[in-house]
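Of the protein chains in this complex, all but one are displayed in their positions.
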Amino acid sequence: MIKDITIGQYYPGNTVIHKLDPRIKIIITFLFIIALFFIDKFLPYLFVLGFIIMVISMSKIPVKYILKGLKPLLPIIIITFLLNLFMTRGQVVFEIGPLDVTIEGLNKASFMAFRLIFLIVGTSLLTLTTSPISLTDGIEKLLNPFKKIGVPAHELAMMMTIALRFIPTLLEEAEKIMKAQMARGADFESGNVLNRAKSLVPLLVPLFISAFRRADELAMAMEARCYRGGENRTRMKQLILNTRDFIAMSIMLILFVIILLYRYL
Amino acid sequence: MKEIMVKMDNVTYEYTNNEEERIAAVKNINLEIYKGEFVVILGHNGSGKSTLAKLMNALLLPFKGKVYVNGIDTTDMNKIWDIRQTAGMVFQNPDNQIVATIVEEDVAFGPENQGIEPKEIRKRVDEALAAVEMLEYKEYAPHLLSGGQKQRIAIAGVLAMKPECIILDEPTAMLDPSGRKEVMNTIKRLNEKERKTIIHITHYMDEAVLADRIIIMEAGQIIMEGAPKEIFSQVEKLKKMGLDVPQVTELAYKLRKEGIDIPNDILTVEELVSVL
């Protein structure tokens, strides 16, 4: 189940979409989300669909892979659909028991379902085509102007980097400790919720102790390598805007304008 | 005239334990380490080796006495970054000193902190990775590498800061034999080819044999110091301290006790074969 979640995962590649500046990709994704909420008719969805299809085909990510990412979120989409379907008043088409299905309901339900699907696919395209590290860089650079009002841009980015670095290490460690405790007869799988929660103590205590020890050692190692926060720090890889970034941004802006025109004209 | 890399002048470092007692981790240490030297520090866990190493890098500051790195007093807070750049440090656990999720980004971490120009960082990163023979892994995720490879990345991370001296705190303790060999070959090469001063802490006697000088610590003090041949000629004393000696050294010692006339400073297989 956890393996199926593709949101937040990176699908390595070398396409134009992968190569776009992460800052541009983040801004585009934001604009895309905002645009989705401006849509109030079905027709503009066609443009959105076209845009999504274009991005997917350019990024060379298999459609199946993206659909697989939708699967774990299917319950949410279905619930949204059903809620809208039955809660909207209007001209009744048919009845299921005490529930009325109306034309307006059908309309609104499928409208909302589309919005949700586009939302998920759009955001997962960002993470699928952007490596965590460049995503972090992008966020840091975008937040930089807000430093003056106290947004700790560098610290946030550093925390994200370290978290990404240590997730595989800690997962591996959790598995080792679990096996060591199982060798001592621990049972992590049976019993009721309370027993199961209790059985996690022999896993979580060593894991926390180890995480703290790692944090301590890492802090020491970072200090030894002259780390002193974000000030005066340079970066090896510079983010430079390319022609392709401007083209991508323009396409997004055109889409945005079309959507606004449909809404207000 | 030998130039001094690190100088310790009557250094004591104390810490407070759980029972609120003050304990001296190292006391009254006087020590000089010369530029280009390869020094190995031996001693049991808790003998003060790690504390000594951290004092040389201003990660710890002496409670009494002075530590000078390349002539700079480590208590001079304005020079602290110069000191850490001059004396780089590699730690025991390779996992807990790699910061970034891509090898080359991690190697760049030190120079980035120093505020070096991006182009220069790129150059240094490639050079450092080449020096530890890991250039072809520059785009790998560190968690997919072996222990020995990770430790070489950690060494590259220090090298990219262009230090004169590298302090390694038990870098081989968690590695398998082939990882140990990789790391020791790297250290040896950096000492010989790039003239880096090496201060290497270890439990392995086969690594100590490679040194120019061995320092043995016990209970926070230096109790023996000398060239490997001088140190390992005192087999009985080392054994009493619970330290190892190479098997051939032990054999030579036992043969001497049986009245066989061979020198008392045998360190390698070849030496013992040649005298028998």
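Per-chain numbering from 1; labels A and B assigned in written order.
Assume contacts are C-beta pairs under 8 Å (C-beta built on N, C-alpha and C of every residue); 3 or more make two chains touch, one makes a residue touch a chain.
One rule holds for everything that comes next: contacts and distances are computed from a predicted model.
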| item | value |
| --- | --- |
| Listed names "Energy-coupling factor transporter ATP-binding protein EcfA2", "NADH-quinone oxidoreductase subunit N", "Putative zinc-finger domain-containing protein" or "HTH luxR-type domain-containing protein", matching UniProt entry of the absent chain | "Energy-coupling factor transporter ATP-binding protein EcfA2" |
| Touching the absent chain when the full complex is considered, from A:G13, A:P206 or A:G230 | A:P206 |
| Residue of A:L49, A:L106, A:A153 or A:A186 in touch with the missing chain, whole complex considered | A:A186 |
| Options B:E21, B:E136 or B:E258, residue touching the unrepresented chain | B:E258 |
| Interface residues of subunit A (partner: the chain not displayed) | 173, 176-177, 179-187, 201-202, 205-206, 209-210 |
| Residues of subunit B in contact with the chain not shown | 18, 44-46, 146-147, 173-174, 176-179, 203, 206, 242-244, 246-248, 250-251, 254-255, 258, 260, 269-270, 272-273, 276 |
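In the analysis below, only the chains that are shown with their structure count from here on.
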| item | value |
| --- | --- |
| Between subunit A and subunit B, centroid-to-centroid distance (C-alpha), Å | 44 |
| Residues of subunit B defined as touching subunit A within the complex | 54, 57, 59, 81, 84-85, 88-89, 91, 93, 95-102, 104-105, 108-118, 121-122, 125, 141-143, 157-158, 161 |
| Contact set on subunit A toward subunit B in their complex | 132-133, 161-162, 164-165, 168-169, 172, 213-214, 217-218, 220-228, 232-238 |
